[in-house]
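Shown here: the complex without one of its protein chains, the others still in place.
Note that the chains take the letters A, B and C in the order they are written out, and that residue 1 is the start of every chain.
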Amino acid sequence: MNADRSTSRRSYLCRTLVLLAATFAAHAAFAEGPQSTPSIFAPAGTPAASIFDLSLFVIAITGGIFVVVAGLLTYAIVRYRHKKGDEKSEPAQVYGSTQIELAWTVVPVLIVVVLFLTTARLIFAIQDAPRPKKTLDVTVIGHQFWWEFHYPKLGIVTANELHIPVSSNQQPQAVFLKLYSADVDHSFWVPQLAGKTDLIPNNENVMWMDAKHPGLYVGQCAQFCGVEHAKMLLRVYADTPEEFAAWVKNQQQAAVVDPQVEAGRELFARQSCMNCHTIKGTPATGHYGPDLTHLMSRETIAAGAAPNTPAAMKEWIRDPDSVKPGALMPAMHLTDGQIDQLVAYLETLH
Amino acid sequence: MSEQENHGHHSDSIHLPAPTTWPVVLAFGLALIFLGIVTNPAISILGGVLTVFGTVGWFRDVLPHERHVDVEVEVMDLNIRSTRERVARMELDKPGRYAPTETYPIVSGIKGGIAGGFAMIIPAMIYGLIAQHSIWYPINLMGGAGIANWTDTSTANIAAFHWQGLIAASVIHAITCLLVGLLYGAMLPMLPRHPIVLGGILAPVLWTGLLHAVMNIVNPVFDQRIQWGWFLISQVTFGLVAGWVVAHQSRISANRNLPLAVRMGIESPGLMQHDHDEKSEDRH
Amino acid sequence: MSAIPIPVHQVDQPAEWTQPYKGRVGMYCLIAAESAIFAIFVVAYVFYLGKSMYGPTPGQVLEVPIFNTICLLSSSITIWLAEHALEHNRIKRFGAFWAVTIVLGSIFMIGTGMEWNKLIYHDGLTITTNVFGTTYYSLVGLHASHVIVGLLMLLAVLVFTLMGHMKEEHAERVKTLALYWHFVDAIWVVVFTVVYVIGR
């Protein structure tokens, strides 16, 4: 399970292939760490890395087949094309050959056997991986166009931006996800960390991943789920152990109560915001939208559709459709003044 | 076609089914019934009426007798001839007709595969006994490629008996041996000069080299524990035995002087036997 | 322009070139397609067994329709007797068995109607009640709709017979139709097993 590739005997082969892949896919070099392009050829976690290894193997085999067959085809086309003087005669008529046909049936069968054994091994290795003692459990709930994250053991609820501790050889740290959906099918996909797994209503799925380097890994929903499927983005932050501990500590607190923004807080409760959103420590306990208790600890809002800035927030609350057309939060028809108050309040929720 | 003679016996027209509106009407009716579900029930009702009309009309088209039209036939000569009058034959270095070349290559290949498969077990067992004092060791290593979910890859565990390991190993072993045997059966008669060198030594060495290169990905547990020397020995054992069996069963020595095309079993005029009467359909 | 040349051998050759009757092949194809539809509905029924979140359950409300089943299955025999009669040009006998088949089929439909009536008004099970209701009515309903279509076609043949149009030469066509009826019966065996035996 611990397929640390650097020890692999064939890292040379890998490197050469990677180099090829890299030149091919310009910025998809095999980088150590998170990238703005979530390339599956830049793995930064165990499952992604072992899939990457497998993919090189498969590329080598299929590439070999392609070179051989395409080469023969090209040869046939060049060598046996119609030439001057051929109009008057037919070539020798050949009907078949059991022996040759048998040979080119058996060779693919053997290739398939090898491919299958390799594939099966990795399926089992990833899917049935034994659970290490120290894991982080997270429950992921997909909603139309945003993600809800629960850390059941830590008592944390947050949205869209998942924080996990980084995994090192000294301190391996796997994250086990339970995946549910509140409405339609979604799919959890952070290419640099692991393959995707669907979130299906009335059905529980599990997957695991780990991150070998700290930083931000981007991904997004990979199963068409309606109008704003394109903007159901996903961010995973791999924190150092210290950062993670600090983050957990902050998240476990109830919301900050700042008397200066009393007006905004009241407005939040008076408008129907509280029917849909939870802010821990206030009467707002809605579950339809994201938990806003620590809204300011997130870098984006509306599942990555906009940066978390006061201006974007104002625009979002004034008219969610203008930021993310089709998002399921209604425009509340508030005055500019009310919006300013609300945003001032939300800006305090660290 | 001049050789086509006219033997009378024809009419001047041909019966063809008559054109009819009812299939369109019926299709339109059915479509409207469905469209009505999405739009307005009135459309479904209209569709229902058309459907009834269509069905009845259609029935009356075919019952009790199919309606048909007579189409007049006029005839002109058609010329079916090719400008390519000459047909080349496959060129052989030696002219003449050849005896059938294949003496059941499939069966001989399978036999070779089975023989080689059994022979190969011996060095593998010896290896198991010498290296780990257990005949289950090599079996489990191989079976691990199939079931793969070893959670405990300690030596002791691998040396113990596991029925899953045995089954997986047997299946993998049997399939590959049969397939490789089949391949030998098809290929060796084509390359008859040195069957033992080719099938017994060269192929296993290449095969082992290939596996050596990819085994880390196919099955890392296997790769870490495998002893390539022993592996090569058992491969060569297989190759020698299988190659020998195949070579002796398909009379390679007799084929040696035949042209390549014949050895490859290519079916082409001149290469094949011509007796049409003796040929049976079952070859197709 | 010359006359049509017809080659020697077409005239000379004994016409031993026989191929299957196209209606029959067509019907077999149709049956294959229909079987696929039924297979999906049956799979769905089995899969959804016990998945209902609220009652009633099959065990609580379903009664085994023995009499119905006997009627439908015996109609397969009567239709076979009818086919046989037609082949031997015994039109009266054919008509009689054909009519019996229709009666048996109709009894089956009436039985189903009564069963549904009980389920809906007595047990309160409708297609919207729960997953069981949905799958039950669709599977049994799908079969029933096939019986109805079959009955309509059988009826059309009966009308033809009564009008005196039925002849021995129509045997192939009639047999093709009968094939469909046998299929509908065979499907009932599956539906019956799944719904009333396994599923209860």
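A few comments on the model shown:
Everything below uses one rule, namely that contacts are C-beta pairs under 8 Å (C-beta built on N, C-alpha and C of every residue); 3 or more make two chains touch, one makes a residue touch a chain.
Note that contacts and distances are computed from a predicted model.
Chosen from "Phosphate ABC transporter ATP-binding protein PstB", "Nickel-dependent hydrogenase large subunit", "Cytochrome c oxidase subunit 1" or "Pyruvate dehydrogenase E1 component alpha subunit", the protein name that UniProt gives for the omitted chain reads "Cytochrome c oxidase subunit 1". Note on the chain not shown: across the whole complex it touches A, B, C. By the touch criterion stated above, the residues of subunit B touching the omitted chain are 1, 4, 10, 14, 16-24, 26-28, 30-31, 34-35, 37-39, 58, 61-62, 71-78, 80-84, 87, 149, 267-269, 272, 274, 276, 279, 281, 283-284. Summarising the interface, subunit C meets the missing chain with residues 1-2, 4-10, 12-14, 16-17, 19-22, 25-26, 29-30, 32-34, 36-37, 39-41, 44, 47-48, 51-53, 127-128, 130-131, 133-135, 138, 142. Along subunit A, the points of touch with the absent chain fall at residues 24-28, 36-41, 47-48, 50-51, 54-55, 58-59, 62, 65-66, 69-70, 72-73, 76-77, 80-83, 86, 90-97, 100-101, 104-105, 108-109, 112, 115-116, 118-120, 122-124, 126-128, 144, 179, 183-185, 187, 189, 191-192, 194-198, 200-206, 218-230, 233, 325-326.
We take it that only the chains that are shown with their structure count from here on.
Our note on geometry: subunit A versus subunit C, Cα centroid distance of 51 Å, whole angstroms. Subunit B and subunit C have CA centres that are 39 Å apart.
Across the assembly, subunit B contributes no residue that touches 2 or more other chains.
Residues of subunit C in contact with at least two other chains: none. Interface of subunit A with subunit B (complex): residues 3, 8-10, 13, 53-54, 56-57, 87-100, 102-103, 106-107, 109-110, 113-114, 117-118, 120-121, 124-125, 128, 130. Remark: subunit B residues 82-91, 102, 105-106, 145-149, 151, 172, 175-176, 179-180, 182-183, 185-187, 189-190, 213-214, 216-220, 223, 264-270 touch subunit A in the complex.
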